[in-house]
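Here the complex is missing one protein chain, while the rest keep their positions.
All chains are identified by letter, namely A and B, in their written order; residue positions are counted from 1 within each chain.
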Amino acid sequence: MRPAASVVLLTTSTGFGFGLLAWLGAYSALGLLPQQGRGLLGAGIAVALLFTSTGLIASMFHLERKERAWRAFTQWRTSWLSREGIAAVLVYPVAIAFGVAFWRGAALPGTRVLGAATVVASLGTVYCTAMIYASLKPIRQWHNAHTAPDYLLYAVFSGAVLFAVVRTAALGSPGAVASAAAAAAAAAALLAKRAYWRHIDGQAPLATLAGAIGLPKGIEARPLDAPHFTENFILRQMGFAIARRHAAKLRSLALIIGFALPLALSVLGEFAPAPLAATALALACAALGLAVERWLFFAEATHVSALYYGRRI
Amino acid sequence: MSTLPERPQGAKRLGLVIDLDTCVGCHACAVNCKEWNTGGEAGILPDYDKYGPEPDGVWFNRIHSYETDAGGCSRTVNFPRSCLHCENPLCVTVCPTGASYKRAEDGIVLVDTDKCIGCQLCAWACPYGARELDEKAGVMRKCTLCVDRIYNESLPQEERVPACVASCPARARHFGDLADPDSEVSKLVKERGGADLLPGLGYQPTNKYLPPRRATIPTAPAKPAASGATGIGAALLGLLDRALSR
Partner (left out) sequence: MAATGQSQPKRTVARTTCYMCACRCGIKVHLEDGRLRYIEGNRDHPVNRGVLCGKGSAGIMTAISPARLSTPLKRTGPRGSGAFEAISWEEAMRIATERLAAIRASDPGRLALYTGRDQSQSLTGHFARMFGTVNYAAHGGFCSVNMAAAGLYSLGGAFWEFGEPDWEHARLFLLFGVSEDHDSNPLKLGLGRLKERGAKILSINPVRTGYSAIADEFLAITPGTDGLLVLALIHCLLEAGRIDAQFLIRYTNAHHLVIDAPGEGGHGLIARDAAGHALCFDRASGELREAHSPGIDPALLGTFELPDGRRARPAFALLAERYADPQYAPEAVAARCGIEAATIRRIAAEIAEVAFNHPVVLDQPWTDTAGRRHAVMTGRPVAIHAMRGVSAHSNGFHTCRAIHVLQMLLGAVDTPGSWRYKSPYPKPIPGGPPPGRPRVPGGPLDAPPLGFPRGPEDLLVDAAGEALRLDRAFSWEAPLAVHGLMHMAIARAYEAGPQGIDTLFLFMSNMAWNSAMNPGETTRMLSECDAQGNYRIPFVIVADAFSSETVAYADLVLPDTTYLERYDCISLLDRPIGSAHGPADAIRIPVLRPDRAVRPFQDVLIDLAGRLGLPDFADEQGRPLYSSYADYMIRHQRRPGIGPLAGFRGADGRAIGKGEPNPRQLERYVENGSFWRHELPAEQLYFKHANRAYLAGAKAMGLIDDDAQIVLQLYCETLQRFRLAAEGHVAPRPPERLRERIARFFDPLPIWYVPLEEAMTDRATYPLHAITQRPMAMYHSWGSHNAWLRQILPENRLYLHRDLAARLGICDEDWVWVRSRSGSLRCRARTMSGVNRDTVWTWNAIGKRTGAWALAHAAPEFRRGFLLNHVISEYLPQEGGAAPQSNSDPVTGQAAWFDLTVSLEPCAAGTPDKTSPRWSANPLHVRRTAEAVR
């Protein structure tokens, strides 16, 4: 699948934003954010919404007819994309209400409930995003049990890294809990990513060419001539392929930069002389690594329709 | 509506049956489809770079050629690919705007291009590669089963078939109601072992493909050449010995 910049940016950026919101909501719901963390929470919500908005605006670039985007809110009964849109929009009032409530009293029961609601709305949105991909049967690399939990995990991980930065900026240090959380999330994300790659590498193709053209079993087919000589929409979108060697390099890069370094830096952040630099570096690494990871998520995905053009799926 | 319709009892399943045994791969159906659905320059199936280095365009129907090996025997299979008007079309349910829909009365899958936002998710959801983005209008296009022909009362009854079926020179394309077991298309599917494409994915395509077959002429096993036969065969002499008159 063609890794469009808009979609890579959308999913990674909203991951950071919704992840951060989830952490803010969770800490608050669990009572781990004292009232004096108001500044932190305000900044956190602002940063989170900045990330989610960046992602959502980027997603608009994926639409050909932006002026009709409102229509995407109508088909929540069947469409994960529609649900994602609605959920994403719902996050904003919830998050703002949560922020206002927190401002008025961190320990108020309503605040904690709104914190929990923020967690649900944020991660719910991430889940919707993930399900857009996970529900696509023609793409085996997406339509599997890994996609949704992985997306949630990456959001949690990227949110944790981002939280550490915000907390450090607001309070001078990431704090042991946040550091531990970020490190743990990084480790989990790393393991999940490796498990995902093992899974897709071991998958059988969804179909054979002969099966795709309806031939009886036992017959093999080879492509002879494509319908048209030049690339078309289907090939540009679904026929994107990445060389195995190239992919292997990028995978290593994503693992090291996206997960291993943030893990190390998160641990370091708590003890480093310049915690802001360490957490910021962890964030930069995670952002870059996750962008690479997300790019690969698309680039390595194969669509069964590319079979018709003789591509490997 | 992206929600799949309740299909009433007795609802039609209009679709195509494509005979891979007969398709010569001439692209007639594909071009006539393009023509019907485009109408010259003002139409809806755009072309890009018409006379330039990368000529490309939107086609509802594209004709692939493959070679197969079966039982040590190779043959060329031409394969027209277009929307299969599935019973379980993920392309419809993923649509966030309701632009993609399946008709309750005949099962045709259509795009309301006035609602389409061009998110292309439906194209991703289609395993058959049947949906193509109109990069000029920014909306998704797909085979309509010539819904503007098959119900068009200004056309004579015989012409109320999709353009690809009307134009197919080898008559390899058949149109009809696959829900009706007595329809010509249903009978063809039954007799010839019509197959679903990628049945494992669960889309339940309406269109069916008839597999290639091989006609043979049984003969008695060939006799080896008569040893040292240099002249005219004895059988021939016997034949010519009979009177050939009148």
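We take it that a contact is a pair of C-beta atoms (placed from the backbone, for glycine too) under 8 Å apart; a residue touches a chain by one contact, two chains touch by 3 or more.
All of these numbers come straight from a predicted model, not from anything done at the bench.
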Omitted chain's touching partners, listed by label: A, B
Residue of B:Thr22, B:Asn88, B:Thr113 or B:Gln204 in touch with the missing chain, whole complex considered: B:Thr22
For subunit A, the residues touching the chain missing from this view: 222, 224, 227-230
Subunit B, residues in touch with the chain not shown (by the definition above): 19, 21-28, 30-32, 34-36, 39-41, 47, 50-53, 55-57, 59, 65, 67, 69, 74-78, 158-159, 163, 166-172, 212, 214-220, 222-223, 225-226, 229-240, 242-246
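Rule of thumb we're sticking to: only the chains that are shown with their structure count from here on.
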Intercentroid distance (Cα basis), subunit B paired with subunit A, Å: 40
Residues of subunit B defined as touching subunit A within the complex: 1-4, 20, 27, 30, 54-59, 62-70, 76-77, 79, 81, 90, 92-99, 115-121, 123-129, 132-133, 135, 138-139, 193, 195-198, 200-203, 208-209, 211-212
Footprint of subunit B on subunit A - complex, ascending: 1, 62-66, 68-69, 71-75, 77-82, 85, 132, 135-139, 206-207, 209-216, 218-228, 230-234, 237-238, 303-306, 308-309
